[in-house]
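Of the protein chains in this complex, one is absent; all others appear in place.
Up next is chain A:
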Amino acid sequence: MDSEDEFNSSQVSEDEFMMDADSDAEDDYGVDHDDVGFESQHTDIKPAKHAYEVDFKVCSPEDIEAQQARQVADTSSLLEQPPEATAILFRHFRWNKERLIDKYMDNRDAVLEAAGLSEEAASSPPRIEKVPGFVCDICCDEDPEETFAMKCGHRFCVDCYKQYLRTKIKDEGEAARIRCPGDGCNKIVDSKSLNLLITGDLKERYDELLTRTYVDDKENLKWCPAPECVYAIDCKVRDKELMRVVPTVHCDCGHDFCFGCTLDDHQPAPCALVKKWLKKCADDSETANWISAHTKECPKCHSTIEKNGGCNHMTCRKCRHEFCWMCMGIWSEHGTSWYNCNRYEEKSGHEARDAQAKSRQALERYLHYYQRYANHEQSAKLDKDIYLKTEKKMQQLQNTTGMSWIEVQFLDSASQALQQCRRTLKWTYAFAYYLARNNLTQIFEDNQKDLEMAVENLSEMFEKPVDQLQGLKVEMMDKTAYCTKRRIILLDDTAVNLREGMLDLDVIHEREC
């Protein structure tokens, strides 16, 4: 049934009722009223909502194969080549259509030669045959029953040819550019020859690899790095834009990652900064190691305090002193305008006259940011642990009090928001480390502070006894929403300033070796 026809028919009202029950038409029917009358457009590219979001699209393996087939079909007639040869030409030019057409129109013969298609592709198809008196150069068998050669004439027995292809495909992961096994021959084994020689699992692997090379070759496509994930992401952001855009994408498998470098989402920090920071942290790991300790002393009574939740608001069990785990300052000051836990205060100039003092100051500055970076990473894990424990208790509660599953979902949302916000916060500290001071850094630090406070407030609620949680539902939902809002504000502001080149990041592009 063609749903467009149904919409355009005169008996709309009656058909609408029919279609409601018709699952085939549901997609078309479910669109906004404004769109009624149009075929539901596949809005593949999700529109960006905020300044920090980029357009992207998730592609399934089928989508990718269809894309390839479409491009080959479109270009095949232009080049006057059969689809097989066109596909080889595309792969040879790493799926760069403009370059392929340019070069092809410029010097057809040279292109065909280079792609391993020099002989007339249209003449007699490849076939397996017996050649009397033939000796295979690979296995030294005399007079094998079956032999094969492409147009280049390098003939081998079929067993050797097959084993060669198996080695290339299975062991070396090659697909698009497998050459003739003949010594020094550059002819690419075309798909017709391959179909003649490989079957079953090898054929499947070959097709899989061909799909992979397509994604690897296309600048706008990248595989989702999550283990076992089969999706690729289509995104227009180019490498040269990566100092001004941080393209976080969300795969359908649930993984959030950066399209630029494929690491886990690291907004608001640009890829180059992340790379530099991670390298610095690895290089300085020993200096910074003492920080990741789980225990500290209470600044007032000096009893040992262990941190087992994500929240940085600590209360000493012994003397009830409340302090901040990060800066060891009094907690009550953290909610006021005096709060400056996130900001690194430069020491006054005369203290750092000699080189030693300067390097000590540089280390101190680094440790300030590193400590906060590492702490949010650690806290995110602790938040999650505590949530998992809470979830278990909630389940017990559900069983005993009959509370519904839906009613405890607010905890799940809160936990996810916390994870996301801590990840963002973590990277704001790496960001701040490289950020040169100007009149905008104050705003950045204020945003950071606001988000951090919101996060700590929410994180704290997870440490409440489980039987109180149900009563805190509304408050918790409010705090979750507030966290998310602060995160969006921070990311939005930073993304805009980054894009406009208003922020000065001390990140020199290091050449890849």
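Methods note: contacts are C-beta pairs under 8 Å (C-beta built on N, C-alpha and C of every residue); 3 or more make two chains touch, one makes a residue touch a chain; residues count from 1.
The rule is simple: contacts and distances are computed from a predicted model.
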Query raised in the report: What is the protein name, per UniProt, of the chain that does not appear here: "Multifunctional methyltransferase subunit trm112", "D-lactate dehydrogenase (cytochrome)", "E2 ubiquitin-conjugating enzyme" or "Dynactin subunit 5"?
Result: "E2 ubiquitin-conjugating enzyme"
Query raised in the report: Which of A:Lys57, A:His92, A:His154 or A:His266 sits in contact with the chain that's absent?
Result: A:His154
Report summary line: The listed residue (A:Cys140, A:Ile406 or A:Val474) that touches the chain absent from the view is A:Cys140
Requested in this report: From the listed residues A:Gln71, A:Asn96 or A:Gln163, report the one that touches the chain absent from this view.
Outcome: A:Gln163
Report summary line: Hidden partner sits against chain A at residues 137-141, 154, 156, 160, 163-164, 167, 171, 181-185
